[in-house]
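Below: one structure in structure tokens.
Complex shown without one protein chain; remaining protein chains in place.
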Amino acid sequence: MSTRLAKQGRLIDRSKQVEFTFNGTTLKGYEGDTLASALLANDQMLVGRSFKYHRPRGIVASGAEEPNALVGLGSNRRYEPNQRATTTELFAGLEAKSQNHWPSLEFDVGEINSKLFARFLPAGFYYKMFIHPKPFWKHVYEPFIRKSAGLGAAPDKELVDADTYEHFYFFTDVLVIGGGVAGLQAAKTAAATGAKVLVLEEKSFWGGRAPVDGGEIEGLAAEDWIAKTLEELGAMDNVTLRDRCMGAGVYDHGYVLGYERLTDHAPEAGGPRHRLWRIRATQVVTATGAIERPLSFAGNDVPGVMLAASMRDYIVNWGVMPGQKVVIATNNDDAYRTALAVHAAGGEVVRVVDARENGGGKLADEVRALGIRVENGRAIAKVKDGKRVTKVALCAQNGEGGAREEIEADAVAMSGGWSPVVHLWSHCGGKLNWDAANAHFAPDPDRAPTSHDGKPFVVTAGSASGPLGLGAVMADAAAAGAKAAEAAGRPAQAVAEIATNDVAEAQMEAVWFMPAKADIQLRMKSWLDYQNDVKVSDVQLAAREGYESVEHTKRYTTLGMATDQGKLSNINGLAVLADSLNSEIPQVGTTTFRPPYHPISMGAIGGEARGEVFQPLRRTPMHDWHEANGADFEPVGHWRRPYAFVRGGESVHDAVNREVRNTRENLGLLDASTLGKLVVKGPDAGKFLDMMYTNMMSNLKIGKCRYGLMCSENGFLMDDGVVARIDEDTWLCHTTTGGAERIHGHMEEWLQTEWYDWKVYVTNVTEQLAQVAVVGPNARKVLEKLNAQAGGGMDVSKEALPFMEWRDGEIGGFKARAYRISFSGELSYEIAVSASEGQAFWNALYEAGKEFGVMPYGTEALHILRAEKGFIMIGDETDGTVIPQDLNLQWALSKKKEDFLGKRAHTRSHMADPDRWKLVGLETVDGSVLPDGAYAVGNGVNANGQKNTIGRVTSTYYSANLGRGIAMGLVKHGPKRMGEIIEFPGTDGTIYKAKIVDPVFYDKEGEKQNV
Amino acid sequence: MSDPVSALKGARHAGLVEVRETGLGGMITLRGDLDSDAIKSAVKSVTGADVPALRKIALGDAGAAAWMSPDELLLLVDYAEADAVVAKLDEALVGTHYMATNVSDARACFSVSGEAAREVMGKLAPVDFSAAKFGAGDFRRSRLAQVAAAFWMDDAGAFHIVCFRSVGQYMFDLLKVASHPQSAVGVY
Partner (left out) sequence: MLMLHCPFCDEYVEETELQAGGEAHLKRFGPGSSDDEFHDYLFTRENPKGVHFELWRHINGCGKWFIAARCTVTLEVFGTYPANCTEPPQWIKDKISEKRPGWTWREFAG
């Protein structure tokens, strides 16, 4: 029976009782409890079911290494699965639910299944089982695996996380990860040099294990030394201390992620729930401590079997006694501290079995002196299966598990030795050495991770380096602090010796099987990886089947692949693998340690980027007007552009047709502000633009415009737009909406890395200007009316401002630049005013235009209008594989220029191939609209038996002006096949028949734009 | 001619810090040889400021000059004067290779003031905002969350941010989120 003690519990406040629920039952705990300690205090030994066999599982550990006690926390918009009870701080109203069972935790169908089918679930089960027959995969296996994969249920996709998150960038000379006595000492030593120091502690309390394990530092009890040191550090301006903040990962060049849990313990506090610290540290000290290893004996997963030091933690930290009759199994002296703690708290230690033939040292003597029975060379043969520990069978360690003695107990404390937490050291490449004496991998200080300067930037401190005794830990920590500060550029300092008082311990001995020659029945019940249900027998089977590489064995057996990433299981698993392969552990090696150290929330990774600031939305100066006038927006890059302006009672399609017709018949306004506008200026600007564009720009006359094409160096079309010559050495280049930043960058790249001696400056003025396309037969009338109202302005007549020219002046009182350019084939002016006057100018046009039938139009009307005229659109007719010749744009490729980007590429054999698909117009035989992206098929089949393709649709629309579907496409030998009818199989089974025609569908002579 | 309006028409928000859209300011992108006497005297004549040192902003009686890149300054002047200032620069720099462009309307400008200003900035930009590394007169181009921005600190400890006009709303919302009253970090 697990109970709350009347006394003890250094972390709980007995004056503050809190209620919480577990599987709907209300339970009580204290402030300062973890969910795990509170569950144990309520005798809740069974906390979950295992992944594969649905075995009953209890709490094994007291910290982040816990593999079993994963629960679903919270509900609705605050529900989160797979949360470790051991690191969940208790608060009033906490709701926890156990996972991985059906119909209930106590009675689980899966468990019965596993008893029947356990022998069908060996290592590599998935690989072996789900191969044949093939159709079973989709209909039987995959649904089954998906249902059983993962642990807790994923949150409901309809429920949006109620919390907010944020990032924080921080820079420091020295970052200390871990706020135990080693971390505090390292911080103190480093801070004394004046270095800027940040210390992260993942728990809500400082000092780590030392107050539980005892000992004195500098003449003070560990707890008092911690309080004093915290006070000293807190008073220093150069030191920042953060608790509830885990060092999650160490990355290149001193980049470290800290995961701060701000409100997990107080969900009603408000403010962000998690903060992700994005730290740049010159030096990182990992004072991450060590993790105790389980022992591999049969039934080591029965609820009530826990790590020895964790049992001690529950007693000392939270005043919880996990059992009244405790059996302790160990291969080292540290577990005797648990015997002392159990005894001191009034529990009964029914037996200590020490696997070592010669047993323990002083601590063992102390235990014996209390009258506790200690047996050397003994082992646990088996813990009886069940939902809690009831009986423990003991045997000789050096045997097969026979001649058992069965004793009654309700808890087992086990210790297989300690492994330094090397994860953060290893994340960025720190290497390890095998320490055979202590049976663990420890960091090799000569092979540390290196930073941008090629020098080491991570140093370990305390038991994270390997030593376990308090004296050695403190000495190592002080040295680490000094080393880090010096490497961060602070003065070197001699490290004073730190006086400590602790007990000498006898040498541990590695025990990988308990008993040493356990038979198969026992090995099949000896768990290595609790969370993924991997047993000793599984790893042995993998080895027999030829999985000799540790990385392969890991994936084959899933050892260490659960959410705890094998913190408890890896070393034991490696030892079993090495034994099976008749090899040594260092030869087998370790798997790779990857960040994060423990799972961190997706919310923290996303930071502030959710809701309205999920991503930047770019708005034109007229955005609000569009929104208020029925705009149905579409994303164009980060811009939001009106697709159409929908009126009451209209569908979007209706609106598009209305806008298309009105623009040809009356007057349309288009917000063209998103078009890129780059000013290129300098004595070499003309020469430069001649390289950038396929056609000649240097000879463009001042006041005139020219449509230009841009190709990449390998010849493909990348952008187009109208270029205007502003003055002797200045040009203004329009780009596509998506091209402004890209083309600006493209120009800068060539100017900075290739023609860096050319005198050219480029400035992106896209957002300086609001640009409105005034389009339609009434375009001139509305501008003239505005000018008349303002009492004069720019002459916009055909004579004063001819097609493909521009003028500066005033329109309706607005300072403006007007371009006579047309992307619709209509009489059209594109007028640029300052962005700050964009809305006012738009309003003026709209008001004045009412008598001329003005309507705003959106991007879909823009597309249809240009398609009616056979104008290409970058991104529709081009896809990164299309060259100007494919689009019959040879006229825009200068023959006079010796060079331009793409010119050389156009002479490559494939580019000059006469069989390249070329642009044509397409008209369906029945007037319907061709499906977008459809492929045309020709005679014969390809190597795969599919029909040969001879072309594809690049743009396709319903033209309201023509009353039929129109399309453009790329077709093999297309321009030579005018009038031919080709077939486009649709995905709906229909064969669409279309006639190859000229791509200019409307006003073929171009009379309407030049009036 | 209408009254020009800024991207957010002077929006404000008070949280951990006060966030304010500071309205329209005159801004000129000046590119050229920053070491040349012609640029130095032209900058001086229109702003009263010297050509700023690397990553600094220099103040003058008629404006300020900020270091944008080795061949680019951002000149801050009166909004109404911007075109006139460009004309003056054109006159002063004639015959040299330079470029002066009025970009006043291409930008949205914000101020972030209050004790937590460094922290709020530190949530959004990958920049060291400790007092030792960023002080009054320091100027930096970087990103705030997902958009490019330039910012500097004034003598009163307030930050001034310049970003593109189209993302003004995003910037304001971002600063609002980062200045949630219960999100103090407490490190500066």
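As written, the chain order gives the labels A and B, with residue 1 at the start of each chain.
The rule is simple: contacts are C-beta pairs under 8 Å (C-beta built on N, C-alpha and C of every residue); 3 or more make two chains touch, one makes a residue touch a chain.
Everything numeric here is computed off the predicted structure, so don't read it as measured data.
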Touching the absent chain in the whole complex: find that residue among A:745, A:792 or A:1006. A:745
Touching the hidden chain, out of A:255, A:803 or A:852, is A:255
For the chain not shown, which residue from B:20, B:107, B:123 or B:141 touches it across the whole complex? B:141
Using the document's definition of touch, tell me which of A:24, A:454, A:546 or A:648 contacts the absent chain. A:454
Looking at A:10, A:28 or A:280, which makes contact with the chain not pictured? A:280
Which positions on subunit A touch the chain that was left off? 251-255, 280, 450-454, 713-714, 745, 748-749, 752-754, 756, 898-899, 903-905, 907-909
Under the stated touch rule, tell me which residues of subunit B contact the chain that is not displayed. 54-55, 68-70, 72, 126, 141-143, 148
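Note that in this section only the chains that are shown with their structure count from here on.
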Cα centroid separation, subunit A vs subunit B, in Å, comes to 32
Partner subunit B, residues of subunit A touching it in the complex: 164, 166-171, 196, 240, 269-272, 275, 278, 280, 607-609, 612-613, 615-621, 638-639, 679, 681-683, 759, 761, 763, 765-769, 813-815, 834-837, 839-841, 844
Report the residues of subunit B in contact with subunit A in the complex, numbered from low to high. 1-7, 24, 29, 31-32, 71, 97-99, 101-107, 119, 122-130, 133, 145-147, 164-170, 173-174, 177-178, 180-183, 185, 187
